[in-house]
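The following block contains the structure, expressed as structure tokens.
Every protein chain of the complex appears in place save one, which is left out.
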């Protein structure tokens, strides 16, 4: 159906050509699309390791490894179901959070207004806030499905600055662009600034499944909790690579020892039921800390592919795990 | 018995001297040996990341960490059971697949004809085909025991070229040098080029245990399936490092997120029953993508040690897990 | 209570200032402390990969990621319970094991004599012997709780040299500074020099739980065995990073394929009951082999934090898992 | 004039978007262009270090550092003089030199036939031969201006294979697509296979200026020799990054200690008089050996910019150093 | 005299202890000092490569290589002439240029007000502006002596943002805190955004010696021009590591091919006559791009040592080259 198909790596080697996401066509303004990949190369929101500005292109580079058919969703070829292209990057203004967020919001907005579902590749986690603003303008407050080692709901940083990678999901509640009662955070672990670091999310209305709780529930059980929480609401899906153990995702801003493995992570994502995704991002890939194997970027690309499959599953008849 | 013993790393530090595999003696043409390590430094068959030409020496360098006694096979000291030496590398012709395969076949043939079991260190997976040719000339069509994330049974690449790291096990069936009905492929996972990527192996006659199926069966169950499939036939054992998760083996050509851990992998290998191995290879170690820790090379060396133990187990009385 | 609090990373970014352990104050001689972090930058005892002399500062650099509150010990803030500071490094004499051990023993002794519990950051594993000497002078022979892939109880190296990273826990028994009947070694795995490599520890009186046995027992079961073994005796806790799988700790001297993951490791440490720790070290972090993500150093820092929590748990009323 | 202008890095940060060469527009088939950048990602011709298949995109990534105006050619803005775009990559067939050369020749041919001057980015040096074939079909035998540490005029490799990175400029003479009497090789140095390694080029008709001779002549003197040799003939310009000292270009296939510095190299290139360039390539950038700074890729990009300036100088009125 | 002496690396190995600059004592608020090293870990002003936030500690780590006596200034031991200590880092607010500049200005101000000459270690070049503000408050408009590949006098970036690593020396003129007529910029080279990139500095009143002009003048001649320009005025000295060729300083934000070598750079610095330095910084060291040798950080540390020597030379009787 689509016409928006990846270059076939059985015909032309993966290393040939400019690496768009999965070797998809580049979007032009007149394209009628269902979804678009968009890079959000911001790292001005990073309180610790910087370099996620190079994340989108690093993820694209490794995404050439991926093949179109997803055997974990009934051999779904998402590109036969949906028209998807690579829309390039939003522009940003390094060192200026406000201007950067405005540019990101505008870029996402230009997609959403054309009914193109945005799938962002970060960049640090601050990018989710302007993306949520644009998405909520179209869809109203959304249900957040959030995978992360940290809740990113701190009140502020460094003398009270409001916008950073550690604060977007408090701001989003305050701005009434997520509906916390339909939202869920999964994977929080590690040492805390204050004893109430976890409860601060619960106080905001979020459901929180810590890393330990996730393993107690099992991946299927956790997926069931997500389904129960979000039901049919429009969902914004956000995945921070530090959700995964640093051995599987060394290239992140704030690595946290003791997370799930790559396989456990993919098992969880593949267990998620079809849901009404209206926006998504996969963030905090930092190639400067990833080593020559670039396994974090590969994992990020794989997660994006799973997210695209989840989106397609929510749009079609024959999908589902 | 043997006289072919590794240098003792309690006497001389591991970093002293040219690193042969496990610090074994180098083979000379007149040596009477049971098995030989042979490097197969070809990466002309690699459709994606190249550099496996540096794999054999990288594996040798990390193999100095290994000690001779294997506690997972009844404290077997394989070097007291078998005469093993390091036969150096086959020569290759970069950029010329046919000439390269001829040189590899000749090198393996010169061992096999002297009743020396070849244990190849790759090099990309294309090296298995010439090795199989030489082995099958001596032993007839062999049972293949194949660990990999990918089945490597595609028909051709890039306009129909027949020989590459993605095609050897289709060619081997076509050439009647493996017996697919006695052969088994384990660990396939990840996204697919076409919906029939997995069934193409089954269509050729192979038994396929996907990564998910392997975890469902458990490692002992999987090992039992291998034993049931190959029975007493002569076995060619081939292990592609990308069988393992990229976190445990980042230094490979085509990493595939979501594989077994190093421990799960070794548990499986150690669970294998003694079998009649007549040839083996451990391939696709690429040190250029492995990081300073060189953990892929270490794992490859450890797998070779397990293969040697499996061979010795198949030759002796007291062995077995 | 304490006044010895880490810099708050919500106020000042983690990368600002000289990185002491967890951004703690630096100890001065007149400080009244409960415990002190002390770097032991020796790698003269390393038979294989060298570079652990850069370990203490590498661990400090990554320790800035840690936050003070430990949710796995009842939201314990160890720094509110104990006065802890960073005492800098012991001096060493590269290439001279005896002089190096004397300097380390003196540095630890100066802490122990002031009733300050030493928490060493290595450095190769040879540093444990001089630390044990100083601790035992104050407390008598101690119970050793030892996490490692190797038992480090070989008689000698390279023509009989007595002191190296492979021998401290034989020497400690010979010198009567550990009580092997109250001591336990956990995690031994991999190939062996001689069939009696494991039994040599048992012959010395240690209890040994191999890696396989640990998984059979489970982490809670293993923790119970530790508690049963050490009871109320004064404990010296020593953790070699190669206990963990190389995928999770590539930056070590002698990586051994097939160990527990980071999560399994932390689960075990967090399951340990409060015990009477009188000294501790976390050793063999080698940043030269760790890659840009420095995940080994991060894990080492996290282990130190868990050790501090275990110490605090042993000192207080409300602690424990 | 042109409409083919780089993205302005004062407006949008350099790291935003897919990195085409110097952030130029991508060429489409209908574009009327003066010149095109084309990646030639072949490393099947590499006798030693492989990985140059990743060279074109590595050079593009660093080329974002470049700004359009060249102060060393009279503040020439090449993009105001010529219409230039990035034509992507030729396809290749790894492991098959003949098929690879055919694909490269076809890709260059499709440009040349449309009067678009091809500026190739390698890839190993074997790519020059098919490029020369396509260029000579249009322009007849060309004058070669060749910067390199090695003459690349060996008869054959590895049992007589004719095509590799070490042979193109002998083949080109044999095929009568370069005119050696109008051609010049500059920079040869280092140890030799045979005493006649240098004279073999002279025997073919080339003028050879060794590295030592170049320093004796000085950069202006060397440039004068080039001008005198090529006069008004159509020129194919080829630059191998190993011309430069390994300290300035570590990321190459066959580094040769003792070459000119980056500054000396650029001084020479900037001293070249305007000439009638009809084709060019800059080859042997291998990012796998380049380190995190990617200084070889940056230098390669800078050399390409100088080549574009030289081309523009040859086409315009006001140019020249 | 001073009491502020580096730890002696003949007594205690360089790798022992927290690495302050040159192993100097840490400054406390009550110390009476002549000068202080202060880290300025800001990279929010970086339009391209980020990571200079890790620069100050990287420079400190390599500064342990330095020894106190400078044979190029008459065997001057600067620490016997001046009381110098390491004052730690200014705090910053990542992503917020204005807040960051305020914090840096306050930190420098607290030194300057106590008559302590600030020697900043960057951080990106935006840090010079707040430092100049604090220095000029005490000393009035200063003469700028500026070594750099770029003039950093652009009007604004990315939609007109005023503060970044590319703008401080235009802002400083606008704010009347440097006196351009007494100021000099040295080393500008490489491609330009606009033909007037260089003249924009001249239009502001600066003297500009391009890289080519510097080589024409020679290092002694260039030093003479500096002396002639600044005469006895209070001088702010600023050195951007990208002044040097990328082969000698790969770890920078915006590397520019074709600069002077390390030796040429040090020759120039050592040729500078004693001048009345009242503030200094050495900026743009980015360890993330520097490779394992950390040669950029070593060079930065060496430059700081030369700056300290120049300061001491300006304060004492017996100094001078």
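Order as written gives the chain letters A, B, C, D and E; numbering starts at 1 within each chain.
Operating definition for what follows: contacts are C-beta pairs under 8 Å (C-beta built on N, C-alpha and C of every residue); 3 or more make two chains touch, one makes a residue touch a chain.
These numbers were taken from a predicted model, which means no experiment stands behind them.
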Partner chains on view for the chain not depicted: B, C, D, E
Hidden-chain contact residue, picked from the options D:74, D:190 or D:221: D:190
Residue numbers in chain E that touch the chain omitted from display: 8-15, 64-71, 75, 77, 245, 247-248, 261-263, 266, 291-295, 298-299, 302, 305
Residues from chain C at the interface with the omitted partner, ascending: 43-47, 50-51, 53, 91, 93-97, 99-100, 126, 157-159, 161, 163-164, 288
Missing-partner contacts on chain D, residue numbers: 47-48, 154, 157-159, 190-195, 197-198, 245-247, 250-251, 254-261, 288-291
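Definition applied: only the chains that are shown with their structure count from here on.
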Intersection of contact partners for chain D and chain E: A
Comparison of A-B and C-E (more C-beta pairs in contact): A-B
Centroid spacing, where centroids are CA-atom means, of chain A and chain B in whole angstrom: 37
Chain centre separation (chain A, chain E; CA means) in Å: 40
Averaged-CA centre spacing for the pair chain D and chain C, given as whole angstrom: 55
Chain D: positions in contact with at least two other chains: 12-13, 15, 53, 91, 93-94, 288, 292
Pairs of chains in contact (touch as defined earlier), listed by label: A-B, A-C, A-D, A-E, B-C, B-D, C-E, D-E
